[in-house]
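Now for subunit A:
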Amino acid sequence: QTKFEFWYGLSGDLSDRIQDMCKDFNASQADYEIVCVSQDNYEANLQNTIAAFRANKQPTIAQISDGGTVDLMLSGAYLPVRQLMEENGYDINWEDYFSGVASYFATSTGELLAMPFNNSTAMFYYNTDALKAVGFEGAPETWEQVEKIARDLKAAGYDCPVAFDPTGQWQWWEQFSAIHNQPIASNGNGYGGLDAEVLFNQGKFVDQLGWFKKMYDEGLFVVKSKATGDTANDAFVNARCQMSSSSVADHGFIGKQAVEGMHWDVAMLPVWEGTERQNSLVGGAALWTLKGKSAEEYKGAAAFYAFIAKPEQAEWWSTVTGYIPVTNSGYDAMVAKGFYSEAPYKGRELALKSLTFTPPSEYTRGVRLGNFGAVRKEIQDAMSAVLFNNVPVQQALDDAATRSNEVLRKFEATYAGKTLP
Partner candidate 1 sequence: MERRAYYRNGTLPWLLIAPQLILVLVFFYWPTSQALYWAFTLEQPWGGGNSWVGLSNFLSIFGDGRYWATVGRSAFYAIAATGISMVIALTLAMFADRALKGTKLFQSVFVWPYAIAAPAAGVAFRFIFAPEAGIIGSINEMWPGIWNPATNGGHALAMVIVCHAWLGIGYNFIFFLAALQMLPRSLTEAGAMDGARPFQRMIDLQLPLIAPTVFFLLIMNLISSFTDSFGLIDVMTEGGPINSTEVMVYKLYVDGFKGLDYSGAAAQSIVLMLLVIALTFVQFRWVEKRVHYN
Partner candidate 2 sequence: MTAITLSSVKKRYQKTDVVHGVDVEIESGEFVVILGPSGCGKSTLLRMIAGLEEITSGTIAIGDTVVNNLEPRERGCAMVFQNYALYPHMSVAQNIGYALKVAGMPRAERDAKVLKVAKSVSLEPYLDRKPGELSGGQRQRVAMARAMVREPKVFLFDEPFSNLDAKLRVAMRAEVRSLHRGLGVTSVFVTHDQTEAMTLADRLIIMNAGVVEQVGKPSEVYNRPASLFVADFIGSPAMNLVRGFFADDGYFRHGKGGMIHLPTIAPNLLSKEVSVGVRPENVRRVPAGTKGAINAVVDYIEELGASRLIYADVDGSRIVAVDSANDALGTGMPVHFAFDTADLHVFSNDDGRRLDIATGLAATAALINA
């Protein structure tokens, strides 16, 4: 029996589900034993994987989020998943994978480098009881609506109309940019080469951040984060905050944790009135196979990929979490079953709708920036600085842009001579 490791970046409830999955895999066959290790979050997993790789102690499989894609692509440390599966005799219909996923995790020629696994997009959660109480029925679709509802809620004595987490740059910035078709970086968000420069200090996000600030100052946005000791999700499920934005992956968690008697629903991220909504970005992570392992271990990894790609397995995963089915056929099957038409899963189909709202544009197929984690951190800091320290929006974003470009230049220099696959 061959043992191999799988490191992932999920914790809490999602981590427990992965452990279930690993158990099932181990039970399903006798040749391999997968050891699944949680590294808490995506950043830590990327960091630990790198450290382990440098130490020649890497796992066979690492779950790397969207933001780490370029870091992996240039690392020279992975085995393309297609090659892996082919070599091990698995025939996968790569065309079946959802196009948004492919555009993020595949080469420019469309070859998937990593195994799509848990994919998502950002959603807007809202407490229907509260909204009703201030006379709003249905889903908020525009930020104008959100602002009004928030005001009404405040007036009605709700402390926290909208939960805002400045470390949630993914939903508040990346996804905002995508659905409003705003560039994050030049070179088509970096797809055109490592010499891309960030552009978030121009365009709509500048105003958006200004709006966040206004909302925050009026007490309509309330900061809920790890640092405050009450995360946005916690605040939402406990009805302390009435609206919140986060991944569709949390749909399962919210359903389970929402306090007794609370009614809530989910919507696509709002847009500003008059905006032509674009498709949102694929989030979540894919599974990368790392170099330097034995053929046996690769066999095991391939078997594992095949296992999670099985329709019933994929369906189970989507059910217990909130992640979207990553293949078109999987999605169709679930729709056909009526999965999305009933609570508690109703609403999750909006994620797919959001992802496929339009065909991907130059700025909505994904982000290809090296050391993107560091750039994200800059945005988090900029948002915090504007909110908490009253730094002028433009100045904060310019500052963040300068630093981000330094990060990108350093990355470019470090990989001088290399190009994106």
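On how the list was made: all candidates are chains of the complex that A comes from, given by their letters.
Methods note: contacts are C-beta pairs under 8 Å (C-beta built on N, C-alpha and C of every residue); 3 or more make two chains touch, one makes a residue touch a chain; residues count from 1.
What you are looking at is a predicted structure, and each value in this text was computed from that prediction instead of being measured.
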{"item": "Touch assignment for subunit A within the complex, options 1 or 2", "value": "1"}
{"item": "Touch list for subunit A against partner candidate 1, complex", "value": "43, 47, 50-51, 53-54, 71, 75-77, 166, 223, 225, 227-230, 371, 373-374, 377, 381, 384-385, 387-389, 403, 406-407, 410, 413-416"}
